[in-house]
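The complex appears here minus one protein chain, its other protein chains still in place.
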């Protein structure tokens, strides 16, 4: 049987790295997109030589030729696409403006959606595809005091186009994962500021998720393990 | 008692005209925004001299100074803001691209949101405000075959920022109205194409809404009649 | 034009009394159901002689002939039915048992549903009907520490049967209203216990609703004012 291809957008994030490791151990061909933190991907590559990395800036809202670039950069037939891009700017509602909102939106929603538009065609022709867009539990609350741009763009990303019902007939499944507070670099930084303790109190399960833990749900929804769930949004958020 | 001010964005639409007429008959100061169809507003003005009109293009995603322009154009203290802007381009998922999606988004979601950001401050200081964003029942279905851009942008608009809970304390209430198929110019055009009959079959109530009918729900949610509903999305869609 | 008939279940509740007064002032024939607090209804009757009252116990889950009794007691053709029955027993999840859960369920959900099944037929034949089931914001949270039975039964009540789409064709509309914390007798009692202050802190709008205020939303959804909303659940809850 031919090896399957997975594309992990935002692959150098803490969750992305865990997702990549599992797919590599499952013997998939892994393509990891990144913008920053290349080092983390290079560390994985030491063990798994086959890992391919792709650098691309998702937040460039002025690049109206972006689709051409996307087609060039992401030119394989991917069986699975996982979107973990998470551009954050810590801008709340009162400080937002057109420029910053366009940047967040383009990175977190528009570029991933346009890329999926391109990639879904090959999935449909091969009658197999899994797409997972990773959103944030913050969407449930309309974002926090410093995360309007982020949560707004993740809310936008959660829109599943009606045409997904046609895709289902050809075994192309698309879902959203609302990820709760996770023990990543970003939150480690919060830790230093002593804020994270207060945030954890709001999580019924009373602890952050581990990146590995989240990765495991991602795998379930984006491999052969998922054959009948599409068009859904699942919250992995410790009871929030 | 001082007269209240209402700003109707997309005021020259069929529903907008009905909303404006009711507010005028209720003796509010009415500010009607429009881009096209000025004639319709002028017709109303014949009867109600006090109607003010404001022309502004909401879809200009390249104007990064838009907030400055918004502040200049919409420089009153409005008690109520109703967003009926509905930029449509008939572009489905398979035909979408960055340019068209940015245009729809900016018109239907970003500019209204940025304007509301500006206007809410005066509402808060006066401890009274009503904001209503009008979305579409199409959002429920992920948009139709030719309305991805439209439905996506209306989905984005439905995001209610978490800070609205702070606004509530100061009697500033914000809600969404998901409007069903309405007997407007747009649908009249569909009628000619004989498509509208099929669409109506999908509406349990078996008829389109009349613009006046929708206007009545809008009034209920944006005047003193609404004193306790905020952060909600109501579908006025004949059972869809 | 012939006067319309409204049936208010739980009519002697604080909200019920306000609803009744408005319908009487609108010149409807009002039928008020009650189990306790007859005195309040009698007070209204002093001013409005035409008010009819009907006593019926909704919580009798052992009465398998209940439909026969319902048909006898509620034998008019009602244009509008509003269900405000709210049987409370202060039983939380850990203390619940089959007996108490059956009692709550029968009062708050099963009897109203069975009665509506009977009454909807006449509405359909006359091609006009409005049904409103009043639920509680507590449903959103899965009930509080002492209100599992209550919130569970209100959750059950919120089920709108699929057949409502057929009803819509004949202008029979059904909706739910999720009511927030209201300044009623029950909460006045809490006040004495100093608990209500803490509860109010959880309401973004920072105060309880007044019964009159809630009544006004009920009127909007159950008279000619509502002609296009059906199958919906609206929260009137101050931003909760």
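Should a chain be cited, it is by its letter among A, B and C, assigned in written order, with residues numbered from 1 in that chain.
By definition in this document, contacts are C-beta pairs under 8 Å (C-beta built on N, C-alpha and C of every residue); 3 or more make two chains touch, one makes a residue touch a chain.
Note that this is a predicted model, so its numbers are computed, not measured.
A.B. asks: Using the touch definition given at the top, which of the shown chains does the missing chain touch?
C.D. replies: A, C
A.B. asks: Please pick, from C:130, C:164 or C:178, the residue that touches the omitted chain in the full complex.
C.D. replies: In the full complex, the listed residue that touches the missing chain is C:164.
A.B. asks: Using the touch definition from the top, which of C:37, C:63, C:206 or C:233 touches the missing chain?
C.D. replies: C:63
A.B. asks: Since one chain isn't shown, list which residues of chain C touch it in the complete complex.
C.D. replies: 61, 63-64, 66-67, 92-94, 96-99, 101-102, 105-106, 110, 113-114, 117, 139, 141-145, 148, 151-152, 155-156, 159-164
A.B. asks: So that we can see where the missing chain sits, which residues of chain A does it touch?
C.D. replies: Residues of chain A in touch with the missing chain: 164-166, 168-169, 171, 173, 180, 204-206, 209, 213-214, 216-217, 220, 225, 227-232, 234-239.
The rule we apply is simple: only the chains that are shown with their structure count from here on.
A.B. asks: From the C-alpha centres, identify the chain that is farthest from chain C.
C.D. replies: Comparing chain centres, A lies farthest from chain C.
A.B. asks: Averaging the CA atoms per chain, pick out the one whose centre lands closest to the mean of every protein CA shown.
C.D. replies: B
A.B. asks: Taking each chain's centre as the mean position of its Cα atoms, how many Å separate chain A from chain C?
C.D. replies: Their C-alpha centroids are separated by 45 Å.
A.B. asks: Indicate the residues of chain B shared as contacts by at least two other chains.
C.D. replies: If we look for residues of chain B contacting two or more partner chains, we find 164.
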